[in-house]
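Note that one protein chain is taken out, while the other chains of the complex remain in position.
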Amino acid sequence: MIHLYYFAQMKELTKKKAETISWTAGTVAELIKWANETYPGFTDFSWHVAVNEEYVLETEPIYSGDSVAFIPPVSGG
Amino acid sequence: MIHLYYFAQMKELTKKKAETISWTAGTVAELIKWANETYPGFTDFSWHVAVNEEYVLETEPIYSGDSVAFIPPVSGG
Amino acid sequence: MEDRYLQQKRFKMLGTEGQRKLQEANVTIIGCGALGSAAADILARAGIGTIILVDRDYVEFSNLHRQTLYTEQDAIDMIPKVEAAKRRLYQVNHHVAVEAIFDHADAQMVEQFAGRSDIIVDGTDNFETRLIINDACLKHQIPWIYGACVGSTSVVKSFHGDSSACFRCLLPVLPAMNETCTTSGVIAPAVYMTAAYQCAEVFKYLSGDIDHMHKELVWLDVWTNQHHKFGIEKIKRINCPSCGEKRTYPSLKRINQTKSTSFCGRSTAQIIPATGRTLTLDDGEHVANSQNLPFKRTPYFVQIDYKGCRLMLFANGRLLFHGIQDVNEANSLYHQLFG
Partner (left out) sequence: MEDRYLQQKRFKMLGTEGQRKLQEANVTIIGCGALGSAAADILARAGIGTIILVDRDYVEFSNLHRQTLYTEQDAIDMIPKVEAAKRRLYQVNHHVAVEAIFDHADAQMVEQFAGRSDIIVDGTDNFETRLIINDACLKHQIPWIYGACVGSTSVVKSFHGDSSACFRCLLPVLPAMNETCTTSGVIAPAVYMTAAYQCAEVFKYLSGDIDHMHKELVWLDVWTNQHHKFGIEKIKRINCPSCGEKRTYPSLKRINQTKSTSFCGRSTAQIIPATGRTLTLDDGEHVANSQNLPFKRTPYFVQIDYKGCRLMLFANGRLLFHGIQDVNEANSLYHQLFG
């Protein structure tokens, strides 16, 4: 099980702030694949992936119990 | 064991931001008594006591594992 | 003509409907120093219908580093803060009706505005006035947004409704020793942080998004990067005289006596003569002349120099003693000069 958190536009696309999904092991890349299958258009957006409050690359492993957030970058000012 | 956190002036009086002390059971009032014996002048200051991020009254029980913060009120503006 | 509120309407939690509500709202800001001045700037730019500013002070150079509405010229001219604020806000958004009240925010005055306003923003620098705001808002059933800052620390709490603890539950006894601007200074980022949180709460309330208002007290330090939220429900007191079962609103009881206070952040004491006694600017000029003291008179005040201390008598009879921190010393000088 891992906990997913959706920020900003990703919250609107998925229509949820957070969810818990079953997960044994895999990388961030695999989770992104799952997300895009579950929420069509997911990878059309730009976001950073944070695992346990650290931004990570797609090669990062995700373990059961981890928290994963999808955070779009912000450009306004 | 409980974890104590000192805010603002209390940090200066105790000369520490945080510490862990041994604790089995007791109320906030008893902890205050300990604090004033350990840090003379402690009760000359005004502060709120938060147990696990909730402000509480002196009658509140504190259990092993709790986090307790001493937070002076702020008046400036 | 382009739409000046376009970006606020595009923000989906406000929208056109929320913007309309802001433009119909009446907001009182008690205190127009650092927090009050930043809040007034944000709220006036946002298009709030009516903003009432209450402050007893005038602009000084030591205000300028953190009080965003004021200029050096305001300090040179020693303009009352609410007057300087009103001028600036008119330049910023002339659609906003700004009422400037140059006076001490006592119980009677705060109650009067609590009865007229949708919400009160706390821009004060002392606990006594906050207890008055707390009582007036509970009595008139409107919310208020407590905000305070010192050093690099900000504290904000929305008080809305009476199911949770009120400000008096939080401070049933006033602190004897308290960190103030005098002891700890204050930096502008802490001010903006606090006022930004306060104004967001005002927007939420006025647009009807009560659910998103903070339930916890927010405590943060912009220098040490600490950010905490504390629940306060457990300290609600059933016998609280402001929000409990039997309410007497103790801070709304006026007592007819001379009131004296000392100010946050500098050596200044204030005296308000008892009801029934009103000192006029003519009285001030007369005292200065009769004792051969140097003085200066403007439409707002008479300033008298007395042994290194600067005494200011305002048109409404209020007195400030610059250079005196101790209220007893101020009281004794007051009686010495004015009998």
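By letter and in written order, the chains are A, B and C; residue numbering begins at 1 in each of them.
Note that contacts are C-beta pairs under 8 Å (C-beta built on N, C-alpha and C of every residue); 3 or more make two chains touch, one makes a residue touch a chain.
In this text the structure is predicted, and so the values were computed from the model without any measurement.
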Where the missing chain makes contact, among the chains that are shown: A, C
Options C:Ala196, C:Leu293 or C:Val327, residue touching the unrepresented chain: C:Ala196
Hidden-chain contact residue, picked from the options C:Val222, C:Ile235 or C:Ala315: C:Val222
Chain not shown: contacting residue from C:Ser152, C:Ser242 or C:Ser262: C:Ser152
Absent-chain interface as seen on subunit A, which is shown: 7-9, 44-46, 48, 50, 53-57, 60, 69, 71-77
Subunit C residues that touch the omitted chain in the full complex: 1-14, 38, 41-42, 45-47, 60-62, 64-66, 68, 71-73, 91-94, 151-152, 181-193, 195-197, 199-200, 203-204, 209, 212, 214, 218, 222-225, 227, 229, 265-266
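Please note the rule applied: only the chains that are shown with their structure count from here on.
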Interchain centroid distance [CA atoms averaged], subunit A/subunit C, Å: 45
Interchain centroid distance [CA atoms averaged], subunit B/subunit C, Å: 30
Subunit B residues counted as touching two or more neighbouring chains: none
